[in-house]
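One protein chain omitted, others in place.
This part shows chain A:
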Amino acid sequence: MGFSKEQFLARLQELQIEFSQYEHPVVMTVEDQAKHVGNSEGGLSKNLFLKDKKNRFYIVSALADTKVDLKVLSQRLGLGKGGLRMAPEEALGEVLQVPLGSVTPFALVNDSARNVSLLLDQGLKGQERCLFHPLSNDMTISLNVCELDKFLRSIGRDSSYVDLEANPPVGKDNPPDLAALVPSDSIVLPDLPEKAASLQAPPKAHVVSNKKSTEITAKATEPSRKVKNVKDKPVNSVQPSSSFKDVGQFVEEILDKTSALLLSEITEETINQHGQQLGVVVSNCIRERLASELKTDTTLYMQTAYTEGFHVARKMFQSTDTGNQFRCL
């Protein structure tokens, strides 16, 4: 289950992160947000939730006035022209676990967003404070970007600040400068609609009242995932990848599939058609239709078990210091 706004704010307090909060009615656009918090100190942000053709997701968090050209960004990431689109609405709920209109870098606190890459506008660094939604668009919090960095560090993320308006050439001799920010894992949702336009709220924009122009060099720092814990769950996609570790769940899914097929094949029509032979017919049908899928699933199950065993063994024999508790006969 994703973090609630309250849980998240509590976490900020635990981390002793300094921020101010403003409650307001639900806002779906930056213009609306500006009406409520426009007077407060700080640069309003617009947050885009994007996806590429290989089901990898990105949050681009920028100052409201920063021009973000998706075509340019797509090329800089090495995705070719037109490789980036707004992510579909379902992805918002599944991956970021925030409601529509609430995209925010803080959504990375959720484990489901583990593989989402975050691109931060370097312009944010030039602001005394910046305004973001705290997982919900009925509130805005303002904080200094250093505090944002502190938060990101606490969840094992690095902050990658990028000059989003830059348009460097990309070609044979100029590799895409942001390629390192492409996630290594994709996230697959159950139904992948090829929606041309996103159903998300349009990015929010606000006239910044307080501009501090500090010179920031445009350098994209490498995002490194902290300590890839061996016991980490595999890619948290809506695909039941966790079932490859859980016997009960795995069996449940097999039975669900078989059951669904069985029920769909036994109808008044088929009973009339096959009569006593229906059992044989349905049995063959199940075998034919499910064999390939079950094989794939079971292979993955076996591979996951093997991999766990392998990593355990590796860990056992890796550390040679006196702290090593492991023993083998």
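Operating definition for what follows: a residue touches a chain if its C-beta (ideal position, glycine included) is under 8 Å from a C-beta of that chain, and two chains touch if they have at least 3 such contacts; residues count from 1.
As a convention for this text, contacts and distances are computed from a predicted model.
Student: Just to verify: the chain that's not displayed, which of "Ubiquinone biosynthesis monooxygenase Coq7", "COP9 signalosome complex subunit 3", "Mediator of RNA polymerase II transcription subunit 20" or "Tryptophan--tRNA ligase, cytoplasmic" does UniProt list as its protein name?
Tutor: Protein name of the absent chain (UniProt record): "Tryptophan--tRNA ligase, cytoplasmic".
Student: Based on the whole complex, identify which of A:Q249, A:Q273 or A:T299 touches the chain you can't see.
Tutor: Final answer for the missing-chain contact: A:T299.
Student: What chain A residues would touch the chain not displayed?
Tutor: 53-55, 172-173, 175, 184-188, 192, 194, 228, 230, 234-235, 237, 239, 241, 244, 292-293, 295-296, 299-300, 302-304, 306-307, 310-311, 314
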